[in-house]
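Attaching a single structure in structure tokens format; questions to follow.
Omission of a single protein chain aside, the complex is shown with its protein chains in their original locations.
Up next is chain A:
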């Protein structure tokens, strides 16, 4: 898999999402829960905006000094017995992980939840060299069994209901139990426990890497990251190059923001940390540890006006706040990164060609920007994407001509005045009782969904002129 998840055209994806009643119901109720949780937690902190400011400051500082902190991180990991590999591309990252798997003659790999390994298509690469790869995050495991891409970055199987999950378990794992969540979860636990015990290598993503100590931290509720990092002898962490903080102090701030913004929790059940390998004082330290730092297009974003998109801590607050996402679901974005943040970073990482509709899949309501715990101006980035798409568009399009017309109209009061006068009579033939049900030209698309209000009477400016005249003659 890569960032793009399929070949279905945009309009069809939207229709698929809108027709999926179950998904919409599930997303809607999850959004309600997550949002309420986030707002409750923010209110309890009392000074949420100060926290957001601090979060933004930390991310800005770190990204502006990324080379320094990456250097420090790799020195510290190496000092504590770990290996560090910088991968410029997805292929390089996969190649490196494959080489370790082969060297270890590993048959089974267990994974903790990771978006970046999804992004680089690591599972497929490892399967190519004969390794069995098992996702251990419950949502990811369900999706892996069903060969279905994630639809959300925190709760990847949000679009599936318990009946569907039961069927998947029955078909792929011989499950015979009921569809109660407890029984399903117990079955998953039993199955995964065997995988944890028999795995040769553990692979994780990374929530925050701590430069000062060379530690990797993972934030989970299921505790699976604990198993992935402590049972296999060899652990490989794959991280996006921006997922780094200077010290534990900043990590604490960002985790406080992350768990509250993501699911409305003060803290998750587990925060797992790995520091190096073979350390005598740490009983669960792996014998061998590799850190793969992935660029895959990120450094191209550094230093551009999109740099703040790299501040993202993958909490999905923007996704949970987005009313467009609520109706179309994650798969409609055709990216493993859906929702507002996905619409911003997908074209940056994979180009506009396959993703040019995404920046327009937003009303620019700014609910995302408001929800973001590190204050990424998401809706502004979407506008900037639109500007770039317009700049790239060659030759005249109907929209371009219309916008040229707009500029001429809005920069010339004489033309504007004329249109203000003409609007009512011009729309007269389509107007009935003050409403237009079936409008001409540009109004057509509007009136397919809703009525259009015809001009009430003369324009305000005509009325005002008349009023002034009347005033003077009095």
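Criterion: a contact is a pair of C-beta atoms (placed from the backbone, for glycine too) under 8 Å apart; a residue touches a chain by one contact, two chains touch by 3 or more; residues count from 1.
In this section, contacts and distances are computed from a predicted model.
Undergrad: Name the absent chain by its UniProt protein name; which of "Cytochrome c", "Electron transfer flavoprotein subunit alpha", "Sugar ABC transporter permease" or "(Fe-S)-binding protein" is it?
TA: The correct option from "Cytochrome c", "Electron transfer flavoprotein subunit alpha", "Sugar ABC transporter permease" or "(Fe-S)-binding protein" is "(Fe-S)-binding protein", the UniProt name of the unshown chain.
Undergrad: Would you mind spotting which of A:2, A:15 or A:164 touches the chain that isn't drawn?
TA: Only one of A:2, A:15 or A:164 touches the chain omitted from view, namely A:15.
Undergrad: Which residue from A:3, A:328, A:343 or A:376 sits in contact with the chain not drawn here?
TA: Checking the options A:3, A:328, A:343 or A:376, the one contacting the hidden chain is A:328.
Undergrad: For the chain that's not shown, point to the residue among A:75, A:249, A:284 or A:399 touching it.
TA: Going through A:75, A:249, A:284 or A:399 one by one, A:399 is the residue touching the chain not shown.
Undergrad: Spell out the interface residues on chain A facing the chain that's missing from view.
TA: For chain A, the residues touching the absent chain are 11, 14-15, 18, 323-324, 327-328, 360-367, 369-370, 383, 385-390, 399-400, 403-404, 406-413, 416-417, 419-420, 423, 435, 437, 442, 445-446, 448-461, 463-465.
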